[in-house]
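Yeah, one chain of the complex is gone here, protein chain that is, but the others are all in their spots.
In this document, chain identifiers A, B and C correspond to the written order of the chains, with residue numbering beginning at 1 in each.
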Amino acid sequence: MHDDYYRYKKLRAAIVGASGYAGTELLRLLLDHPEVKVTALYVSEQSVDAGKQIDEIDGRLCGRTDLKLQPLSDPEAAAENIEIVFLATEHEVSARLAPVFLEKCVKVFDLSGAFRLADPKLYPKHYGFEHAHPELLEDAVYALPEYVDEARLREANLISLPGCYPTASQLALRPLIDAGLLDLSMPPVIDAVSGVSGAGRKAKLSNAFCEVSLSAYGIFTHRHRPEIEEHLGGVPVIFNPHLGAFKRGILATITAKLAPGADEEAIERVYERAYTEHAFVRVRQGLPKLDDVVNQPYCDIGFKVSDTGYIVIVSAIDNLLKGAASQAVQAMNMRLELPEDTGFSV
Amino acid sequence: MHDDYYRYKKLRAAIVGASGYAGTELLRLLLDHPEVKVTALYVSEQSVDAGKQIDEIDGRLCGRTDLKLQPLSDPEAAAENIEIVFLATEHEVSARLAPVFLEKCVKVFDLSGAFRLADPKLYPKHYGFEHAHPELLEDAVYALPEYVDEARLREANLISLPGCYPTASQLALRPLIDAGLLDLSMPPVIDAVSGVSGAGRKAKLSNAFCEVSLSAYGIFTHRHRPEIEEHLGGVPVIFNPHLGAFKRGILATITAKLAPGADEEAIERVYERAYTEHAFVRVRQGLPKLDDVVNQPYCDIGFKVSDTGYIVIVSAIDNLLKGAASQAVQAMNMRLELPEDTGFSV
Amino acid sequence: MHDDYYRYKKLRAAIVGASGYAGTELLRLLLDHPEVKVTALYVSEQSVDAGKQIDEIDGRLCGRTDLKLQPLSDPEAAAENIEIVFLATEHEVSARLAPVFLEKCVKVFDLSGAFRLADPKLYPKHYGFEHAHPELLEDAVYALPEYVDEARLREANLISLPGCYPTASQLALRPLIDAGLLDLSMPPVIDAVSGVSGAGRKAKLSNAFCEVSLSAYGIFTHRHRPEIEEHLGGVPVIFNPHLGAFKRGILATITAKLAPGADEEAIERVYERAYTEHAFVRVRQGLPKLDDVVNQPYCDIGFKVSDTGYIVIVSAIDNLLKGAASQAVQAMNMRLELPEDTGFSV
Partner (left out) sequence: MHDDYYRYKKLRAAIVGASGYAGTELLRLLLDHPEVKVTALYVSEQSVDAGKQIDEIDGRLCGRTDLKLQPLSDPEAAAENIEIVFLATEHEVSARLAPVFLEKCVKVFDLSGAFRLADPKLYPKHYGFEHAHPELLEDAVYALPEYVDEARLREANLISLPGCYPTASQLALRPLIDAGLLDLSMPPVIDAVSGVSGAGRKAKLSNAFCEVSLSAYGIFTHRHRPEIEEHLGGVPVIFNPHLGAFKRGILATITAKLAPGADEEAIERVYERAYTEHAFVRVRQGLPKLDDVVNQPYCDIGFKVSDTGYIVIVSAIDNLLKGAASQAVQAMNMRLELPEDTGFSV
């Protein structure tokens, strides 16, 4: 299935944090990529997973690769033989590792929050640590593929991937805000439910099967709120994240006030225009349901308009794909000047 | 387990629609009630369940009663030997049946929407039928137990039980609205997720196990919106109902704008005051999760306040209990001048 | 709801391991018990839960008790003011604690495996520790309520409750084996699926929501196999336990060979006779499904017979109730010479 015919000319990539849920999805996607080949899988030095076969972590990968999980004991050495690295690591770890790979001219695709906010002062508040490399924040390109400045992306070496909730939220709101169709005197209310994989592959009581039950968390304090607000151009939002008792996916239901004159037709036109050139955003006739996008690289968007001047938009993604791994591959494709859907078989 | 010592003086009750999810919960609750005894279980004449033992419908009830499901072929006769009837029936059926029982001086507890709205003209629009007995709408008492006028309830013979979403919504919003703590220039945004039992015990493709997936529905059109608005005293709300892939429970996340001066302390005081005398609303320190209330007669309420003047309230109920069956028993207790928690063992 | 009128004459009970899943179920059941009152809730000294309100652990219990979780720092002192203790603790902890309470004439109901096997030499092999008090194994009464010697139980002070799988298995097999209806030359094959709560309330990766997926485990090595075999009177079985992606319940499907002449009628008669006097075993017409018993104190049993001489028995329990907490209360009732269903409202 994985043709190695062209192996000699494929770009080599490493995944750091390869035992996490986004890490294994990255590997799965890249095993089918025609231009990029994963050559190393890293976990932290202390990880109990170091030395394991990847299919001990994710049984779906049995028989698909011989790569083992290695401890990342010498990042400089790891950087030697690769052109690309994916950091599917904790925020603080990404902040420390990125410059090591950049120094060796490795293109860095960071799936953490380490480079998503422009202002270093926000890190202690929202992420709980002092940013180790604030000087890099300026150079990092925030690559929401449908909205990134492609010219800038093509020259970037530090690519910061959006968070999962911010992806679902921005893809729903950006077209309307850009077109002036919303009355922002009422902050858009983003209610979103995420599967448990969003909390990572960790032995925590709050992740335990019997403890998980539909619930709100991080109300007014979740770190994805400032990310959403910054990348919507400074629009305040109310962000109500929830944990749902399912494994994968995010469904965001967004309520906003329409600007005078904004009607269904105008909204539809604006969405169509925004995404017609993009493979992975689908504007739906009705409202998407979660299963439409689980295990899929898509963001599905639908909406309803009231006769009292409000809109409700529903946006659905797989948090591990369009909210993480497939978005990273999509951004990588664009960085490499390939069609954004290269290597995806859906 | 069910002491029949006092049977001779128990009031006799029938359940119409006894094979539905609310019907079997009603039966389960009343099997333990010290003052009321279920003496008949009815289904519609055409029902395939007519003649069945109740444990063929709900295995939990095996061995707990000998009552069989009977077709309700002669409602007048059915009304003869009972003092109380619960209508867990379709809206239109309730509208037709209520006067038959009322005529025979049977107290009617209606779990459908047939008597929830004051204006008969709303029925064609929101329920899809012309109300057969609009003259009864005025007499019906809408019995949200924590807010009903008890004096009026004690004289009522037609008691209309609130819908599931309206229960969760009103219990969260009423105290704050009554105390003037909300700025209603922004309509409260009610995002709620319900388990599939809310759709009833029916063979419909949309209820099929593999078809259910987290999704929004009825945006701007759900019939519970006018009910909520009417019983909040005419406050417009935005109501975003969702179906979740679980069996029971509703979690409602409500975003509202605070009136100037409304702070956490004032809000807490208002909630405490509202529910301190009531057994089945629990004001929580943090935010409730769904499992806290599933299989429980409680509505749990928690909230968070932002420093920008907004509040998010989370309200959780079991849609079949506080959203239907246990609420009906609670209202019945109050009607019978018993403590509202009579017969509940939690 | 919890009448304290008779409090002065209730027996006092403590629960050790009260923050675990069986612990909170025990508390929930005993809050409604007319003769026993829980007066203390203990966790281990190192537990992060020490000092917490119980509703921080299990939100269902909010408002139902003021008892806090205390560290069990001085078991002797804890034994002073109680007549009954439930040990919902790790096997090794139970083995150490039981004699402390016994010394103070406290009746000990142990939900662990510490006293289930007669032979102390089996503990290192199956439980991984050397039994601290092998001398007690002889005195401990193994209290499967439907099969225990009641005279012996009424004099016992150390009552060992069966494991969850052994409960489902024995209740299905004992009547047939006792009546000689099985051909035991083929070992009965017990395939059982348990909800995740069976693994306890722990932060373990294998319990994490996204890691759980239907799977077999402990094939040929599970410690409940020797327990089943011993209490079936030395009958070898093949025991195939599985973990299922649900919270509560066990469904056991048991295949066995019939002895010559054993037919459906004989089997039905034997089951009827075995359980007609017992409140919590229900012999069903068809085969039970899991939801029939979840949150219920019952074991439901159904069976099918082939025309080739085999029987398949399906046995269902809630692992936390009939497999743990409600069974302990049932055994306690019998020990106290109360009807076995005292305090249960189902």
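By definition in this document, a contact is a pair of C-beta atoms (placed from the backbone, for glycine too) under 8 Å apart; a residue touches a chain by one contact, two chains touch by 3 or more.
Because the structure is predicted, anything quoted here is derived from the model rather than measured.
When you scan C:Thr39, C:Asn157 or C:Thr253 for touch with the missing chain, the hit is C:Thr253. Those residues of chain C that touch the chain absent from the view are 186-187, 189, 191, 193, 213-217, 219-220, 236, 238, 240, 242, 244-246, 249, 251, 253, 255, 287-292, 304-308, 310, 312, 314. For chain A, the residues touching the absent chain in the complete assembly are 1, 28, 31-32, 59-60, 62-64, 279, 282, 284, 288-289, 291-293, 295-296, 298, 300, 341, 344-346.
As for the chain not pictured, it touches chain B at residues 21, 195-197, 201-205, 207-212, 245, 247.
The rule is short, and it goes like this: only the chains that are shown with their structure count from here on.
Shared numbers divided by all numbers used gives the overlap of an interface; between chain A and chain B this overlap exceeds half, so the copies present the same residues. Put simply, the C-alpha centre of chain A and that of chain C have 45 angstrom between them.
Once the centre of each chain is set as its mean CA position, chain B and chain C turn out to be 36 Å apart.
Our note on geometry: chain A versus chain B, Cα centroid distance of 41 Å, whole angstroms. None of the residues of chain C touches two or more other chains.
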